[in-house]
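These notes concern the structure reproduced below.
Missing here: one protein chain of the complex. Every other protein chain is in place.
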Amino acid sequence: MTPPDAATMRPPDTRRVLDVSVLPRTVFGHQGLIWWGTAGFMVIEGSIFVIALVVYFYLRLQVTDWPPSLPNPGLFYGTLNLATVLLSLLPAYIAKTKAEKFDLAGVRLWLTILVLFGVAAVVIRAFEYFALNCRWDDNAYGSIVWTLLSMHTIHVATDVVDSMVLLTLALTGPNTKTRFVDYSENSLYWYFIVAWWVPIYVTIYLMPRWL
Amino acid sequence: MRPARDYASTRFSPLDQITPQNVRQLAVKSTFSTGVLHGHEAAPIVVHNTMYIVTPWPNYVYALDLSKDGAPVKWKYEPKPLSAAQGVACCDVVNRGVVYADGAIFLNTLDNRTIALDATSGKEKWVTKLGDVNKGETITMAPLVVKDKVLVGNSGGELGVRGWLTALDSRTGTIAWRAYSTGPDKDVLIGPRFKPFYASDRGGDLGIHTWPADAWRNGGGTVWGWISYDPQLNLVYYGTSNPGPWNHEQRPGDNKWTAGVFARDADTGEAVWFYQMSPHDLWDYDGVNEPVLADLAIGGRTRKVMMRADRNGYVYVIDRTNGEVLSADPFVPITSTKGIDLKSGRPIENEELEPALGKVMRNVCPASPGGKDWQPTAYSTHTGLYYIPSNNLCMDYEGVEANYIAGTPFVGANVRMYAGPGGNRGEFIAWDPVARKKVWSIKENFPVWSGVAVTVSDVAFYGTMDGWFKAVNAKTGEELWKSKVGSGIVGQPVTYKGPDGKQYVAILAGVGGWSGAIVAGGLDPRDATAALGFVNAMPDLPQATTSGGMLYIFGLP
Amino acid sequence: MTGFWRTTTCLALMSELSLFAAGCQREVRPFQELAVASARTQNQSPFQKNAYGTAEGKRLFDQYNCSGCHAHGGGGMGPALMDDKWIYGSEPANIFESIVEGRPNGMPAWRNKIPDQQVWELVAYVQSMIGQESIDVLPSRSDHMRYSTPENARRAQTPVQTHTP
Amino acid sequence: MSEFVHPVERRMTISAADEERLRTQLERTWYVPRGIIGWCSVADHKTMGKRYIVTAFCFFTFAGILAGLMRLQLAVPNNHFIGPDLYNQIFTVHGTMMMFLFAVPVMEALGVYLVPLMVGTRNIAFPRLNAFSYYVYLFGGVMLVVTMLLNTAPDVGWFSYVPLAGPDYTPGKRADFWAQLITFTEVAALAVSVELVATIFKARAPGMSLNRMPLFVWSMLVTALMVIFAMPSIVTCSSFLLLDRLVGTHFYNPAEGGDSLLWQHLFWFFGHPEVYIIFVPALGIVSSIISAFTWRPIFGYSAMVMSLVATGFIGFGLWVHHMFATGLPALGLEYFTAASIVIAIPTGIQIFCWIASLWRGRPRFHTPLVFVLGFFAIFVLGGLSGVTLASVPFDLQVHDSYYVVAHFHYVLLGGAVFPLIGGIYFWFPKMTGRLMDDRLGKVNFWLLFIGFNITFFPMHILGLEGMPRRVYTYPDNMGWNTLNLVSSLGALLLVVGGALFVYNVVRSYRWGLAGSDNPWGAETLEWSMSSPPPVYNFLHIPVVEGRCALWDRSADAPIVTGIRSDVREVLISDVMDAEPINVAEYPEPSIWPFLCAVVTSGFFIGSIFTPWALPVSILPLAVTLIGWFWPKKRDRERAIEEQDEDRRLHDAA
Partner (left out) sequence: MFDPHGPIARSIATHGWWLLLMSIAVYLVVMVALLIALGRRRREIDDQPETTRRLTRNVSIAVALTVVILVGIAASSVVSGRGIYSPSGAGAVTVDVVGHQWWWDFQYHDVTPSDVFTSPNELHIPVGLPVVIKAMSTDVIHSFWVPNLMGKRDLIPGIVTNTWIQADEPGVYRGQCAEFCGHQHAHMALEVVAEPMNTFQAWIRHQREPAAEPATDEERRGKDVFMQSTCVTCHAIRGTDAGSHLGPELTHVASRLTIAAGTLPNARGHLAGWIANSQSIKPGNRMPPNALTPDDLQAVLAYVRSLR
């Protein structure tokens, strides 16, 4: 083989082309680019959650009492929140299907319901902090449960605000087709947040009772 | 005569006018303000129709004439102790009482003087200086006069003081002998008569060898509690306080002769036996609690015993002739030890909790003030019950490096205390020493930091830190009567027959002491380690009471 | 429009950079430069705005057994230091005098036992106990048992002198 | 795949006029804004990539000067030139800056610049995020420089071990600046990694299936994935440190149930992959250069790819070899010895494959290749000393000694910086359109190579003789004087070499020989357009027909049409086979990412001082983020277009 020569690379007048004008401009799910961005950040945040949970169990091994000289966290609000976010999967799912059908009215309705669920989750979360029965600076146990809870709260709150902004957009427009991808991905991110609440809930509320 | 009424320290009064039936009629007969704000832990004593009370620093002594209406002051004595002494008194500037003997009142001042006063005039008879404030020494205990000797011990186990018990000639004040609690045998007055019951207490110069080199010089073992005397055996019994510093890693070994009880010959001071409740004490479980002497039927025969509700949470019944432990049973929740091995006499340590430098050990029960601190118990021969004013406190404890600088605290621990299981911080317990079990008890919100008095008519008196003075049925524990006084009670109730032949009950109110430090010292509860951690357990005390010393005399109408 | 954005941008950047300006003095570690003689006469701890000196003060507070009596500010044998009641005054000179000369109710005199520059470090720390320092100088928690809210998280209080010596 | 619409393959005539029209329109569409506002709004990967690279080299220079100061201090024993306080700040900032502000960012920067060109797309995915990440990185770096100038720089080592870095032993805000710098750089690096992964997976030109991807792209993919999995660990541990220091949490306080070894685990769980994050892109550079200068594809493509991926995986399994001396159980340590040794196998495979490539081709000794050869000489030595360090007993002796200093400078300077400089020489003509001076380049190489070895080789011996790291001075009678002096003199050569490199860059930038589109005759797609590349990268998105995109291109290679040129449309393809599956639209340049970065930086710096920084900055942060994503005029037009389209379709039906 000889080294390539620039001259041979000149395009001929009539060329083979791959016409992509027929390809869709709006796609949902992992075929689209947005999904990969969302997924990328979900992986990063998921890694942080995993590490925080690992830290929880690592710290558990350092001491004999768990929680150390503190009562167990109260179950009520955490469980209530678990129920709330699990229920909220339903509006999230419907909003997602509606978005993928470009059903603006449906998106508006179910996004509103999702936002309401989200706000409820944030409000309940405020009570959860009191139910922890400790401060973040009491000891390492307090530090890690506050961190876990706060990390998740930040995610919930961010996504609630995010949903509110999207809801505003859905109400005011312009609603391009790509915007519906945003509505759809928003639900995906909400799944992610809900999914993480399960292990975090188990860790914060049940582990002290089991370990 | 003596704060503890008798040489056996039973605080058991033969007066019987106040009965469970009429106790409800008790009413204040007289009051008297001492003008001092700190913790009033002293017992008023009544001799020849005169009541003598001693206040905390500045250690005023008042003689009140009970024969006159309103009990006016007969004389007042101001010893003017050094101001600096306040700075080295570990747990409030208390004084636990004066003692009367042979026409004299014997007083210990915070700045280490023992003073003999003429009981009628209040004139000084002699003054002997026994210790040095600059080294951290103070005296808070009530002296005891045995025959012609005044027995005095020092305080300051938290300041690296070397503990001692000193006998003074009651007429001249000259030092007859001094028995140290640490160091070589000749300092401890250990001689050929010394026959401890357990093997670990036998050997030469254990007061040196069970310490790291030189550590015995500032190893604590002070004698700031109560002394009992058995005239038949001619032995005095007293406990020695915690070894210093609290941080145990700085003092490997058994740390003889701290946190234990000595039996000594009353005349020569020679040690006869010793038993160590907390060898290598990990948690500041002083051994100063009063030995209550009684003759109990145990195992089918009457034994001369000494009962102690110890700081470490066990009620010991010890054969007082030889120091053998007959039984030791927990009277409060205990996690720090797993029981007492009666064979070796040693507690079985909970190794999981052994404090390590820079690690917080959690849920150590009882906390440093112990199941019962200095507050004296009472024993009623009538009911056969042993009345224990107890604390229900646990703590988190972290050993830190302690630094010995003479005259400054030598502790080496960060402690924060909190209520033990159940949430009540105190309990008034009636204990059957023969059956070795709790008979009844009254849960109190605050630690029961006052002493107890019990009468032959089965009324027991005690006070609470939120200012209630209570009378309970000594048999059943039924609360019979209570009266709110001006300040939290950390003193010792006494009952006496007045010049009018009626029975009276007197108590000094005035919150303070270690437990009341948050009020007496104006401490800040935001710091969990304030007052060696006690403040953390008592953040609500300032809402419950304020400081101020006041004498209350109650009587039947 | 452009001008507006430019101004906004510059202001934002400058405000960020200005945060650093405070940094110059508070991080200096004066191991030995301190003029001991002049320090005695002044009414300002030379470590007042210095994080290192304040932290050294905190360390010394434990090591010289100050914490034995005053605990970690809550008091014990000695009065509380983290409250707003300051018996002998809260001026640096007052605190310096309390430490060096002692006070009659039991505070020992540390003259000759603690060198002046360390006393000044202690003064800086004692002041920081009630938040009398800027936030970037106040110490945080120690690697020990948690005893209180760390100094840098306490609300600043104005001390009141409760007793005229 | 059947459910998807497939692109239509056909022939069509494209006249020169068509091309010219297309060119004009693309230029207008993919414009790079000008002016100060424009400067802060750029979203083009090439502009941002160049800024990234230049910024990273600025930090490299700064950290290099600090290194020079350290060598000056260590030249003679008992030196009083720099006191311990300043020295500790210097070595901390040197290490931190080299690791976090130079090595990782410069590699990612190269990726930002090259990956879209190599995979045949018009811009990096999420271009605004890319701009945001650059500014966050820039502000973080500036912060560290400023702390150094204000005597507030971190002084606890680039590893910031607690409890030394904890609240009790480092008063003030020095360690907080370190912890927050980590947050800055991690936010930037993570964002870039997501962009790179998305670009590599979804924006490849048709035909560039995974098994045809250039090795450089593979190495960037592995790097980006490693960043995504490793960096969360250090984000967590540095945030915990900040929380410990700021609000009194107890993560690292053994008294209250925390643990100081927790820090080491978390730090090294990141810290070891970090080394590979720096080193793996260099492998890609080496492969690119070797293939270009031998005119042969790299020998053993599959083996190379497998090795890269294996390195990425194994890199996560050996963090404990930094902790052999902590007294962890022996059995665990031996596992980590084994894992650490295993990683030498993929590296070995790559070395052997390169040698085989060189064997097979006829190397042309231009500066880039010379640097790569220098890389061999240095890196193999560094790798071997790395294998020795994996052995527990040997490590116990040389751990934290100058042997380790020598080792990682051999690996990082030799393994990453030499290829990087070679890479700069290699791609400089592409970036600027001018060639760098080859003769100066070789002088440059020899200065650096000799200087490097004189500086760092003696450190091996110093370490074996027992000289510990991170000491600001050493006693006179230890027998370390000569070697230290030699090392310091070598550092002088390195400084001269570095200066010469800068000089060569500046000179060539202004006066260098104009280079052709593909001066080296290399194979990858970035060489197919003009130098420097046009703003839209490719006039036509090419269709790739083989592993070597340019060499394997047939005379009648198809090109892609049907992408709109009036908006920023890019082709999105399938992960495995790079089959085109849809078309996405990239956003216009915007000032919001910059403003958002300003606010974010304000929050990060503010939270060093007070937790109230969080509530205070939430509102501006929300404003900038909403501004970032708020619909623009273009969206309204687009909505109308789409409605028209739907109506037309509806009417047609």
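For clarity, chains are labelled A, B, C and D in written order, and residue numbers in each chain start from 1.
Convention: a residue touches a chain if its C-beta (ideal position, glycine included) is under 8 Å from a C-beta of that chain, and two chains touch if they have at least 3 such contacts.
Computed from a predicted model, the values in this text were never measured in an experiment.
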Check: Among the chains in view, which touch the chain not shown?
Finding: B, C, D
Note to self: Which candidate, D:E186, D:D259 or D:D574, sits in contact with the chain we can't see?
What the structure shows: D:D259
Item checked: Options D:V5, D:I36 or D:A338, residue touching the unrepresented chain -> D:A338
Next item on the list: Specify the residue from the set D:L164, D:V309 or D:L621 that touches the hidden chain.
Entry: D:L164
Notebook entry, point to check: Among D:T29, D:T61 or D:T473, which residue is in contact with the omitted chain in the full complex?
Noted result: D:T473
Check: Taking the entire complex into account, which one of B:I405, B:A419 or B:L551 touches the absent chain?
Finding: B:I405
Notebook entry, point to check: Given the contact definition stated above, which residue among B:W211, B:W374 or B:Y387 touches the chain not shown here?
Noted result: B:W211
Check: Footprint of the hidden chain on subunit B, which residues?
Finding: 160, 208-214, 217-218, 250-253, 356-359, 401, 403-406
Checklist line | Those residues of subunit D which, in the complete complex, touch the missing chain | finding: 83-85, 88, 156-157, 161, 163-164, 168-169, 254-255, 259-261, 294-296, 299-300, 303, 325-327, 330, 333-334, 337-338, 341-342, 344-345, 348-349, 351-353, 355-356, 358-363, 373, 376-377, 380-381, 384-385, 387-388, 390-401, 464-466, 468-475, 478
Checklist line | Contacts of subunit C with the absent chain, listed as residue ranges | finding: 29, 31-32, 36, 63-64, 112-115, 117-118, 143
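Rule of thumb we're sticking to: only the chains that are shown with their structure count from here on.
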Next item on the list: Any chance you could check whether B-D or B-C wins on number of contacting C-beta pairs?
Entry: B-C
Next item on the list: With chain centres taken as the means of their Cα atoms, state the distance from subunit B to subunit C in Å.
Entry: 40
Notebook entry, point to check: When the centre of a chain is set as the mean of its C-alpha atoms, what distance in Å lies between subunit A and subunit B?
Noted result: 63
Checklist line | Touching two or more other chains - residues of subunit C | finding: 141, 143-146, 149-150, 153
Note to self: Where in subunit B do residues touch at least two different other chains?
What the structure shows: 358, 360, 396, 398
Checklist line | Residue numbers on subunit B that touch subunit C, as the complex places them | finding: 83-91, 158-159, 358, 360, 396, 398, 400, 403, 405, 407-411, 414, 416, 517, 521-532, 535
Note to self: Help me check something: in the complex, which residues belonging to subunit B touch subunit D?
What the structure shows: 358-360, 398
Check: What part of subunit B is in contact with subunit A in the complex they form?
Finding: 352, 360, 362-363, 396, 418
